[in-house]
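Here the complex is missing one protein chain, while the rest keep their positions.
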Amino acid sequence: MGIKPNSENTPSTGGDIKLKSGREGLMGWLNPTRYGWERVSYWLQRLTGVGLLIYFIGHIYETSSLVNGINAWNSMLELTQTTGGHIFLLLVIGASTFHTVNGLRLIFTESGIGIGRPGRPDYPYDATSLNYKQKSGIWVAMLLAAIAMLYGGMVMFGDVS
Amino acid sequence: MTETLSYDILIVGSGLAGLRAAITAASKNKNLKIAVLSKVQVMRSHSVSAEGGTAAVLYENEGDNIESHIYDTIKGSDFLADQDVAERLVNWIPSEIIQLDRWGMPWSRRDNGRIDQRKFGGYSFPRATYAQDKVGFYEMQTLYDTCLKYDNIFFFNEWFCTSILHEGNTFQGFTCIEMKNGNFVKVVAPSGIICTGGAGRIYSFSTYAYSSTPDGLDMAYRAGMALKDMEFVQFHPTGILPSGILITEGARGEGGYLINSEGERFMKNYAGEKLELAPRDVVSRSMITEIQAGRGFKHVTGADCLKLDLTHLGAERIKEKLAGIREIGIKFSGIDVIDEPIEVRPVCHYMMGGIHSNVDGATEFDGLWVAGEASCNSTHGANRLGANSTSECLVWGSITGELAANRALSKKNNIPSTDDHQFLIEEKRIYDGIFRGRGDSNPYEIRKNLTDTMDEKSYVYRNENDLIEGLKRIRSLKSLSWKHVDDQAKEYNTNFINVMEIDSMMRVAEIVLMGAINRRESRGAHARIDYPNRDDNNFLKHTLAYHNSDGEPRMEWHPVVFTRYAPVERKY
Amino acid sequence: MPLLKLRESQIMKIHYLTGICAVFFVAIHILFRLIMPFGQSLEFHNVVANYHNMYYVILLELILVFISIHGFNGLRIILIELKQNQWWESTITILVLAAMIGVVAYGTRTIIIGSQL
Partner (left out) sequence: MSEETNKIKLKVYRTNYNKEESPHYDEFEVSVKRWTTVLDALLDAKSYSDSSLGIRYSCRMASCGSCGMKINGKPRLACYTKISELNDQTIVCDPLPSFPRIRDLVTDFTEFFSHHKKIEPYIHNEKVPIEVVNKDDLVEFKQTPEDVDKYLQFSYCIKCGLCYSACPTVATDTKFPGPQALSQTYRYMADNRDSGESTRLDIIDDRHGIWRCHFAGSCSNVCPKGVDPALGIQLLKGHLIGITKNDKKIATLRSKEE
């Protein structure tokens, strides 16, 4: 034992005490419990961001077959222009729409725009920042994503040759 | 296992008084190492609950003056205050208000940018400086944040002090339990300040935090210091049911009424001039009289009560100035004070008594000071005025901080002797006597019994029979075998802490009752039905209680200091 | 590396700006897919024809750079939030930068060769 003053000036005699970290880790990111729409949007933004990045890298790889001539391109098209490929593309369309619209909302709010002003909170407390503008932004993003997927589906599945 | 930690100043208790003392001492000299020990996390101290205001004279140009604040305090105390101490308080506190402003305190303001003040009970001028209705909370936050500026203040979060180490009458240190890991440790220093706050949890119906138990008082008492004026317990008129949470006096200061079941503003019959803003003892007694006359309400729990009406203040005023109590009302009583009067009842709120100290906050031990509610330097005498307590904490916090720092500086190189004798005795007392004790009654039931007895037998009105009955009950509880701790774990053992707290409650409750029995008069908060008048011939003096190794406290008297005001009849 | 010494707020400004620009670029990029039936737009000669349009090539390059910066920075954010120690953080920064440069280089190669086909 021995005193261990740390930078926080909260000394402890330490000893054999064991603590267990309570961090939720990755589970905390999606955390299934009820934290409201903003949490859902946080999670979707992240998911779609990573999804888009993967698609983006894939897309670059896909288009690179161009350099190897028409045969290589066509065989690549054969791989991707399948029903499965189209469904994947549909998800990408949805993801990019959501990510874009919600991303624009985030750019505004994270610059302090449209989020409200501090003021005297009256009980029962409703957080100003979790206002209807934010919520409708999230819903609009989801709605547009759905519409985009619908439209994309019509284009892709409507007249595939 | 005797770990010894050595600091320059030890401050036990991190309420307003403790933190204020720490800052003064720390700013005095960077080389002083200051330890702030608290059984809760530092910023969780009971002071955060203080709501209404801090009294100070700020507006002499508008008619207030120092003289009047002094006189109000002394008159409020029913002339039992030491007058030199009251003068010290009143002269000092304005600078503390300004100091807090410089440190970032969010005082409520007037439109011209100056600090605002509101009316409070017993004052002849609106001088309760306020910050909405969370004064204590904001003050705590301001002091805590300011403490973080100093690298020489060390916070001992959740360290429970059990006893004072001393050599003769010289302070040496404390024995403590670090709750997180259960280690029993000795902490020594040339100077110490006790700021362990009030002990209102010896009552069941109480505004106090659960942590406000008398272990600090008991620690001093066991070490041989006197507890002074313990029979004076203040009952605040407006505690809500069923929890006892406080509705601040500020609610009446802003214009709230008390009404009885006939819808009458009954205070006009008791204090024609000041009405609801008479001092607390007066209002509480009037309320109990109303209830006894059958003009009370019945709360759904069965308790008698009256109502506090704020509806006429209007939503805007309430939301702006009494936001906290509106929240409390809705949450804990189910009543929005904007729409409906709220049920209230007098509730244990403040202990005028405490560890005997002089005008500098010095105790009977060299090197040990006491500040805040734990102290009884006799500012408040027999009845404290609302808003004078946070003032007291701030003023004596800085006074004692300064004095403790001076002593620590002069003894900088004298490492206190580390004789283990007392440490071992204390270890035996708490580990053999309590931790490994072999009681069979449930200590929590004993505690309930004790606090209910206090509620019943030494409430607003007292009489000889009740008090003696109460004392008997406490003594019989004390003699039961209840000292045992079911939880034998070392780390974070709240069961152990609780039992130690109950142990101290026993002794202090006994002192309150004995003091009340001995004081055969009515003065301030101590109202005896059998002796309804103040008796200046026999009882214009302080009660002292000393520890006696054979159990019962030894009671003594102590003179009151007068400087300029002779006692007169107290009318409002 | 001075690039690594950017303040976090500067990095985020870049992140937001690249995001906003991406909205427009990608919109044009997708509109190009829609001027003719979707399947047709993907035929080799149509695609290569696009690559001969100077403006379109510049647009593609910009998309490539901007989205790489934005996307890989996003990835960096996620990864440094996962684990905190000096080694992990510098490794992530370097890897992400390398991947970003790699993707941009690889994509640029396609664009250059494509425009010469």
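Labels for the chains are A, B and C, by order of writing; each one numbers its residues from 1.
The rule is simple: contacts are C-beta pairs under 8 Å (C-beta built on N, C-alpha and C of every residue); 3 or more make two chains touch, one makes a residue touch a chain.
On a predicted model such as this, the values are computed, not experimentally measured, just so you know.
Novice: List the displayed chains that the omitted chain touches in the full complex.
Specialist: Contacts of the omitted chain with visible chains: A, B, C.
Novice: May I ask which residue of B:Thr54, B:Ser108, B:Thr400 or B:Ser522 touches the chain that does not appear here?
Specialist: If we include the chain that is not displayed, B:Ser108 is the one touching it.
Novice: So one chain is hidden, and I want to know which residue out of B:Tyr71, B:Tyr270, B:Phe332 or B:Tyr565 touches that hidden chain in the complete assembly.
Specialist: In the complete complex, the chain left out is touched by residue B:Phe332.
Novice: Out of B:Thr301, B:Asn413 or B:Asn537, which is the one that touches the chain we can't see?
Specialist: Once the missing chain is taken into account, the touching residue is B:Thr301.
Novice: Need a quick check: the contact residues on chain A for the chain that isn't drawn.
Specialist: Interface with the chain not displayed, on the chain A side: 6-8, 10, 16-29, 31, 33-39, 41-43, 45-46, 106, 109-113, 115-116, 118-123, 125-130, 134.
Novice: What residues on chain B make contact with the chain left out of this view?
Specialist: 27, 40-41, 43-46, 48-49, 94-95, 97-99, 101-104, 106-115, 132, 134, 137-138, 141, 145-146, 148-149, 157, 180, 209-211, 242-243, 245, 300-301, 327-328, 331-334, 442-445, 448, 485-487, 489-495, 498
Novice: Just the residue numbers, please: which parts of chain C touch the chain that's not shown?
Specialist: Chain C touches the missing chain through residues 7-9, 11-13, 16, 77, 80-84, 89.
Basically, only the chains that are shown with their structure count from here on.
Novice: From the C-alpha centre of chain A to that of chain C, how far is it in Å?
Specialist: Averaging C-alpha atoms per chain gives centres 18 Å apart.
Novice: State, to the nearest whole Å, the distance from the C-alpha centre of chain B to the C-alpha centre of chain C.
Specialist: Roughly 66 Å separates the two chain centres.
Novice: Show which residues of chain A lie in contact with chain C when the two form their complex.
Specialist: Residues of chain A touching chain C: 26, 46, 49-50, 52-53, 56-57, 60-61, 63-64, 66-67, 70, 73-74, 77, 81, 96, 100, 103-104, 107, 110-111, 155-156, 159-161.
Novice: Sort out for me which residues of chain C touch chain A in the complex.
Specialist: For this pair, the touching residues of chain C are 16, 19-20, 22-23, 26, 34, 37-40, 42, 44, 47-48, 51, 64, 67-68, 71-72, 74-75, 78, 82, 103, 106-107, 109-110, 113-114, 117.
Novice: Write out the stretch or stretches of chain B touching chain A in their complex.
Specialist: Per the stated touch rule, the residues are 3, 5, 35, 151, 153-157, 178, 180-181, 183, 185, 319-320, 323, 326-327, 330-331, 491.
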